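For this depiction, one protein chain was excluded, whereas all remaining protein chains were kept in their positions.
Labels A and B are assigned to the chains in the order they are written; within every chain, residues are numbered from 1.
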Amino acid sequence: MKRIGVFVCHCGLNISETVDVKKVVDIISKHPNVAYAVDYTYMCSDPGQEMIKSAIKEKKLDGVIVAACSPTLHEITFRNAIATAGLNPYQFENANIREQCSWVHKDKNTATDKAVEIINSMIEKLKLNQSLTAINIPITKKALVIGGGISGMQTALDIANSGYEVLIVEKTSSIGGRMSQLSETFPTLDCASCILTPKTVEVGHHPKIKLLTYSEVEEVEGYLGNFKVKIRKKAPFVDWDKCTGCGLCSEYCPTKVPSEFDRNMGTRKAIYIPFPQAVPKKPVIDSKNCIYFNTGKCRLCEKQCPTGAIDYDQKETFLKENVGVIIVATGFDLLSKENIGEYGYGKYKDVIDGLQFERLLSASGPTAGKIKRPSDGKIPKEVVFVQCVGSRDPEHGMPYCSKICCMYTAKHALLYKHAVHDGQAYVFYIDIRSGGKGYEEFVQRAIEDEKIVYLRGKVSRIFLDSGDDGKLIVWGVDTLAGKKIEISADLVVLAMAAVPNVGVKELAKKLKISTDAHGFITEAHPKLRPVETLTAGIFLTGCAQAPKDIPETVAQASGAAARAITFLSKSELEMDPLISTVDEEICAGCGVCVEVCAYKARELNEIKKIAEVNEALCIGCGACISACPSNASIHKNFTKEQILRMIEEVT
Amino acid sequence: MLGSLEKRILSVLFKEKKVTARDIFRKLRAEGIAITYVTVNTVLSRLYKRGMVNRITEPYRGSFRYTYEYKDLKEELINDLLGDVNLLFGEEGIDLLKVKLDAEKGTEKMVVKEKNIPISDSAPMRISLSRNKIQNSIIKKIEDISGQKVLSCYQCGKCSAGCPMVTLMDLLPNQIIRLVQLGQIKDVTDSKTIWLCASCFSCTARCPKGVDLAKVMEALRLLILRKSTNYIEPSELDIDENLPQIALVSNLRKKTG
Partner (left out) sequence: MELCYYPGCTLKTTAKNFGIPAIASIEKLGHKMVELPRWNCCGTVHSLASDDLIHQLAPVRTLIRVLETRKDKVVTLCAMCYNTLKQANKIILEDTEKRDRINNFLDEEKNYSGNVSVVHLLEFLRDEVGFDEIKNKVKRPLNGLKLSPYYGCLLLRPEGIGIDDSEAPQIMEDLITALGGEAVDSPFKSECCGSYHTVDDIEPVIERTKMIIDDSNSRGADAIVVGCPLCFYNLDYRQLDTKEKYKEFSSIPVFYFTQILAIALGLDETICAFDDHFVDPRPMLLNKKLVLSG
């Protein structure tokens, strides 16, 4: 005879306002299987939990029902509570008399009756519950970080310094990410390379970090603690083990093409190292533009290479790795100016975006840090900066705010003034978002000290003037003075919207994580779980989640590392035992469950000729239960018998 | 009798006594009246032909120009007025006229008070806000007529930046919708801006929030026009024979009730 304890929660007024809890306790205590029934204001609180624990001991309970809110909220709390009191945690049921009763009904009588019925049905289920134990699976103590920018590197360093192996997979041939393209960072105006290079070097030399650059994630299978990852290593056509990074190959290469690293503001060779501080400092051959790959001639790089590292026949390779956790740090890109018709569809040479301006400012950039007009190389004296291009634009662009543009535009205008003392900078803005530490002071400094003119209004059109000097006419407005503003500009810098990097949607599909409508990866909870995804074991950090600046990125990276380490530091993982199982006597080995399972958790045992459950992969969705034609597939503690009894009880 | 434009022009002459057509044109413009120089010139010529103004020819810049002089027509005009009243309404009319004159003696103006349009504060640079100003039925009416939600506008100013007529306006297009958001309807309906709008749709095409400002401007014009008030008088238009019909019809559609 079961001795069940029923604890009816008031949930403040949430339940007790509509359900007569005292009456419920009264009726339930008369049930033959109920050894103890009581009500309390907040069962989830400490005193509430203590109440359950004492009752288990004193009344010798072998089952507990808490009639309260939805199990998604506190089921785990209560299970842990009864476990500490010595009772098997799966001899617990949560009767939902809030979301499914008090919150959806108004009449007290009907609500109370329904609450009693719900509890009765849970009693029927609990009577047939088995005592189960959690499944333990081993964890691979290795992390995969996808993306080698500042957030990926920070996460990798934190995990590696805690003693675990880390594998970084980076799409381009060097780590460093967007920060390596920047000139200086706000608000300190630190040189970006100077603060980044120590980190890239540390990552490059770290004994626990394995760098796989010029590689991409091809396939991912498995689950938290046991991910099986297939990685594609693209062929750079250079043997990086032999290569010393001397750079002779690039010097002699005759082909020049626009440089992606310089955002098309400068050129690179067909064989190239993307930037001087690259880690690893090894070149790749761009086979699309290489003369040898197109015509079979040239081979100058091969002739010049002192170590014979050039290998035109190199093939891409695949390697498989087992990891315990995955962190996605794929970063961001800028929306292309080719989308904006009123600013020229990207065809005006002197209308550039923020990253292109960074390359102009950068000492290692295409103009060696001199600000020059891309069209004729002259120094621009009238520079217009336009904020919110493609951002905050639900009609023609992205509806969200890209967060960093107000700050980097102020930085750009300030650095421009430092470089060109007699030049004038204008910034067209709608609002100034400068909420970080020292940010507001930085913007005010730009305005007051550098005499940068901030005009409140959007720019309606930019077009080329008819004269020979190639000036750009900018039509804007200052809503504060109430006048239309016309500026004849030498250079226009657009703060384009920040968007996720190319290829992230496909990667998310491979990882089985979700993205929002714009391609940013969805976090588990926007407020309380910002570094995890809803897929256990996969974390995210940096601009892959949403646009943000460097301090926030680094903080989030360490946060993701900490969360990952909570799993990596365990010797084993506990998995929920409420999964499916096979009744070996009945199972005929037909294989329907294997086909139906979306998690690849079912397999046919060839010898025994029956189906088997991979307990680590099964998440208890129930598809195999309904598919099995012979009722051999059973869901632990959710058997058909239990469910039928629950239904009988309420009808 | 006299048309409203003729009256306006004569009133300027009454004040200035001796003035050129260009001067009158500038004065009327300064008062916020949308009028062309051509029209002023034409009306003055007609008034001269009817003998209601004196005209002198003066040498000017190698050629000549006309200067107009005030002609005292009090006696004649008032006689005409009385004659009309008598003709239309007889003794009753004259009696009523006497009553009105006695009653209004001492008051400065004899004007019809405007109804239904909330009056903004008497100090033009100050707005005093309240629920009544914001939860205004006129704002709702403007939203109904235009089909737009005025609060969607976040005042970025892109409409004003690209508007072809903005350089001649008194309020910017974005200020118009801002004032509507704040319930300051009289400022808007008194402005030149809504009449200078050419319905070119540049604002609509570029607005990042998808607000169709051309429709809001039309709704504001309709607030006045639907009261059977004309912004321009068709009878006072100087029509060139080459003017395409579409110009005339669309102009009248937009500016008359």
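In the analysis below, a contact is a pair of C-beta atoms (placed from the backbone, for glycine too) under 8 Å apart; a residue touches a chain by one contact, two chains touch by 3 or more.
Computed from a prediction, not measured in an experiment: that's the story for all the values here.
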- Message: Considering the complete complex, identify which of B:Ser128, B:Ser228 or B:Gln245 is in touch with the unshown chain.
- Response: B:Gln245
- Query: Where the complex has a chain not shown, which of B:Ile35, B:Ile194 or B:Val211 is the residue touching it?
  - Reply: B:Ile35
- Given A:Leu355, A:Ile473 or A:Ala627, the one touching the chain that is not displayed: A:Ile473
- Message: Counting contacts across the full complex, list the positions on subunit A that touch the omitted chain.
- Response: 341-342, 345, 461, 463-464, 466-467, 473
- Message: On subunit B, where is the contact patch with the chain that was removed from view?
- Response: 34-36, 38-39, 144-147, 164-165, 167-168, 196, 198-202, 204-205, 212, 214-215, 217-219, 222, 232, 237, 239-240, 242-255
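Convention: only the chains that are shown with their structure count from here on.
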- Contact residues on subunit A for subunit B in the complex? 342, 388, 392-397, 430, 456-461, 475-479, 482-485
- Which residues of subunit B touch subunit A in their complex? 154-163, 166-167, 171-172, 174-175, 202, 206-210
